[in-house]
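The following block contains the structure, expressed as structure tokens.
Of the protein chains in this complex, all but one are displayed in their positions.
Labels run A and B following the written order; every chain starts at residue 1.
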Amino acid sequence: MPKTDIVAKTGNEAIAEAMRQINPDVVAAYPITPATEIVQIFASYVADGLVDTEFVPVESEHSAMSACIGASAAGGRTMTGTSSQGLALMAEMLYIASGLRLPIVLADVNRSLSSPINIHCDHSDTMMVRDSGWIQIFSENAQEAYDNMIQAVKIAETAGLPTIVTTDGFIISHGMERVEIFEDKDVKDFVGKKKLGNYLLNPEKPITLGALDLQDYYFEHRRQLAEAMVESKAVILDAAKSFKEKFGRSYGLFESYKLDDADRAIVVMGSTAGTAKVVADDLRAKGIKAGVLKLRVFRPFPKKEMAEALKNIKAVAVMDRSDTISGNEGPLALEIKAALFDSNIKKDIPDHIYGLGGREIRVEDIGSVYKDLGEMIEGKGKPKVTYLGVRE
Amino acid sequence: MANVKELSKQKELFTGGHRACAGCGAVIVARQVLAVAGPDTVVVSATGCLEVVSTIFPYTAWNVSFLHSAFENAAATISGVEALYKSWVRQGKYKKKMNFIAFGGDGGTYDIGLQSLSGAMERGHNILYVCYNNEAYMNTGVQRSGATPKGADTTTAPVGKVKKGKEQYRKNLTEIMVAHGIPYVAQSVVGNWRDLTSKVEKALSIEGPKFINVFQPCRLGWSYKPELTCDLGRMAVDACIWPLYEVVNGSYKINYKPKEKKAVGDWLGLQGRFRHLAKPENKHIIDEIQAGVDKSWEDLLKKESAIFPPETVDKRGGGIPPQVS
Partner (left out) sequence: MGEKKQKPGWKELPEGDVIEGGGTAREFKTGDWRSERPIHIPEKCIHCLTCWIYCPDSSVITKDGKFVAFDYNYCKGCGICAHECPVKGKAIKMIPEKEAKKNEKVCQKQI
């Protein structure tokens, strides 16, 4: 096992550290709370000559992604970071990046979308771009953020799809944790060199990227993109396998926490999974068979695997840290229900919208979700979509 | 200075087979710029006529590497390409000298593209931005832009019973670029190939951000017979509607001062977009246009003499002769 160091780092610091070790060719970024620090810390690495990266301090997030597209299309390994309104502003360019099949890696520190303006955590920003063709990997804590950033480079470049690695705003981004980091050479060895296919800085082989498709070609190009997303699932698992072989930690499409014999489970993403695991442990100590399914890979959505993992659990609840404002529940619940339906598994699944705008989610709140699940098992019916933690 | 015979012997870097209108000035700009820039060039274009006509999948008229990402961000996109180049050169991974050229129409440059252009110029990337200025959003059907001149008929500032076309004077983007303090800013025109090619050559020899604003008559949007594209460009220069000038490190040099400044009327009269101005009740608009042109020209002369008092003018080398028509 390669040498590691145990350090105290916040999520943002851990991500910046991973980026330093990856040493991308270009980082183009714009500040926004709570992601700013990633870029600031990285800028200090540039100022100290610790990286070869060309840092482009652009004048907006839209330009950040535009410059990343330019750099990646030119042949470079490119990374950036943002949150919330920044991600929203670059949304147009996110779709373009995936359509151009550029393996850009973006660290999104999950923060709510305006209005009202709020700088705290919820998942509405990455949910806004769930159809953008980007792989989305959710991190529970700073360690996962660090590990995910390293794997993301390999995943993006192999799948030919840009990749978002998330952390929960302030909760993880600014929370100090014990993080195990690897040596620079081992990280560089893992990510390897970027393989060059078509790239702009190759005048002997000119290419045109971003051509206009009329009705006769657009559909075929989009079909390719859909297929690439489906195939990226195997790429993600492959990267996780290589990661485990080299560094010893296991990752998958999701984490099944005490799920095998569970009769009740909560499906959740991000830092709340950590709290849910604590609650599940408490319940287990009381003899209640509680489990947690922590979804790590939201895009591509692991339909079959999720259905398989949940099919034998008597009562399942979903916790959504964003809303679709559709009259039809949160985005995670909708995707899970579709997945189960397609596998002919019928379950009543209550959805809990929680934590919007950084609203605290406490052990008691998650406890109440499990309690409701218990009542469902006893045949007392299912709660409607609840907004967990809002003042009525 | 570029020699046309030498240029003609090189590989054609912008081929035929594109879907531009017959007599389009934008593709003339692209051809002339690329002829000077050569094959070691990466081009980024904003969405617009030039990009659309030249890259309809699977056909591309570009014989150099070309990237189009979106409408408002040609400057930001090429900043990324140039940043990667700098990174690779610094890492010892790349040696060849490359040109980085962004093209944008007036729509994608004056208006929606202004932010990213400003940012790129301020950051000092080693790029050349060429604006092909046809004074409206042509590709989407001749809507007004910040570059549309007063009195012009466009589909979003049309001539009707109450309104007589665009009411505002056009924005002076060239001066906005000068205010960014970049090493080279110039105005050129379709119809004076020597002016455009020598300015591109000069720009590409300078390190840092460069901006060339090329006046580009559009036969469809301006409504005239296609063979007059170059004529209309030159006439605008002769009437001081579009002066040919350079600002090199903040110093102004007007490349061509017409011996006899022509009145704007003849130039306006050749274009359908100004047809309504022929009516007697609209004569005051022509006067306003003339007044605007006169003031801009006087201001430009003042700026030139402020930095270069008349007695030093002859001591400057170079100068670009006007096209003999």
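Criterion: a contact is a pair of C-beta atoms (placed from the backbone, for glycine too) under 8 Å apart; a residue touches a chain by one contact, two chains touch by 3 or more.
For clarity, every value in this text was computed on a predicted model and none was experimentally measured.
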item	value
Which residue of B:Gly141, B:Gly160, B:Pro226 or B:Gly250 touches the chain not shown here	B:Pro226
Contact footprint on chain B, counting only the chain that is left out	4-9, 12-25, 27-28, 31-32, 35, 54-55, 57-64, 193, 219, 225-231, 324
In chain A, positions touching the absent partner	99-101, 160, 198, 205-211, 213, 216-217, 219-221, 223-224, 227-228
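One rule holds for everything that comes next: only the chains that are shown with their structure count from here on.
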item	value
Distance from chain B to chain A - Cα centre to Cα centre, in angstrom	44
Interface residues, chain B side, partner chain A - complex	39-42, 44, 51-52, 55-58, 60, 62-70, 72-73, 76-88, 90-91, 94, 96, 98, 115-116, 118-119, 122-123
Chain A residues within the chain B interface of the complex	25-26, 28, 52-54, 56-60, 62-63, 66-76, 78, 92-93, 96, 100, 200-203, 206-214, 217
